[in-house]
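The complex is shown incomplete by one protein chain, all other protein chains being positioned as in the whole.
And now, chain A:
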């Protein structure tokens, strides 16, 4: 290999026009974050939707809407305002006890969203820790944890939750715990699989050769490469969890009247679906919009966290 030739052919390959990379330093992380959010269609739509939902939910008490608990025999089964018999006082109609649907959706959002998000966060964190443990330590810990996961998956989830609910009681906080205790297995499985995939990659070996601490290894090398999968699953999971809440509430555990939840409303309108469809349809739409906005945001978040995407 002649030296002159080597440099000749090397030039076009390794020498590129000088690019000033200074702008790539995240000098203003918040600005970068917002810029990325605003430039992504799904991120923007998701963020606006979710912000609107949260804003409406928080201001439920000061909005000019009807009293969600007020019953009235004369206003039973009123349809939405744009249909015949509809009245402007009840824009989305009323239920079988004459209560305003719109008001109940707005007031019910609080408990549904709180349950959905906290149960997902709690089970996600639990699953993340246990999945890391199983994947990294392996051996007996892995064996025991994974058999436990199999066992929980083998028992019908509803039955399992009913049993746990019997022990911990009903209410929002117990409900979150009950759901989290069944739901963590999903995350444990994903995290463990991802750990097994990532931990044998050469950059992890390189980090171990560099003698980095275990916490650094996990936080810097494993988690950033595992989280994208978890984020995707978690955003989809929020919807499922809100529905689980509704099933439990319907069965008499979880959120009990007079507290309002979307799940209850869905269950309430179930029998009148043919005649008074609006009782369960509108809470259903609210639920769909919420889940949709979270999925869109999650989609963007996954891309934002990946440096390989522009």
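The rule we apply is simple: contacts are C-beta pairs under 8 Å (C-beta built on N, C-alpha and C of every residue); 3 or more make two chains touch, one makes a residue touch a chain; residues count from 1.
The rule is short, and it goes like this: contacts and distances are computed from a predicted model.
Q: Suppose you had to identify the omitted chain by its UniProt name; would it be "ABC-type glutathione transport system ATPase component", "Tat pathway signal protein", "Chemotaxis protein CheA" or "Heme exporter protein A"?
A: The chain we cannot see is, by its UniProt record, "ABC-type glutathione transport system ATPase component".
Q: Among the options A:99, A:189 or A:221, which residue touches the chain absent from this view?
A: Only one listed residue reaches the unshown chain, and that is A:221.
Q: From the list A:205, A:251 or A:285, which touches the chain that is not on show?
A: In the full complex, the listed residue that touches the missing chain is A:205.
Q: In the complete assembly, which of A:29, A:156, A:258 or A:307 touches the absent chain?
A: Touching the chain that is not displayed is residue A:307.
Q: In the full complex, which residues of chain A touch the absent chain?
A: Per the touch rule, chain A residues meeting the hidden chain are 1-2, 5-6, 8-10, 13-14, 18-22, 24-25, 138, 143, 201-203, 205-213, 216, 220-221, 224-225, 305-308.
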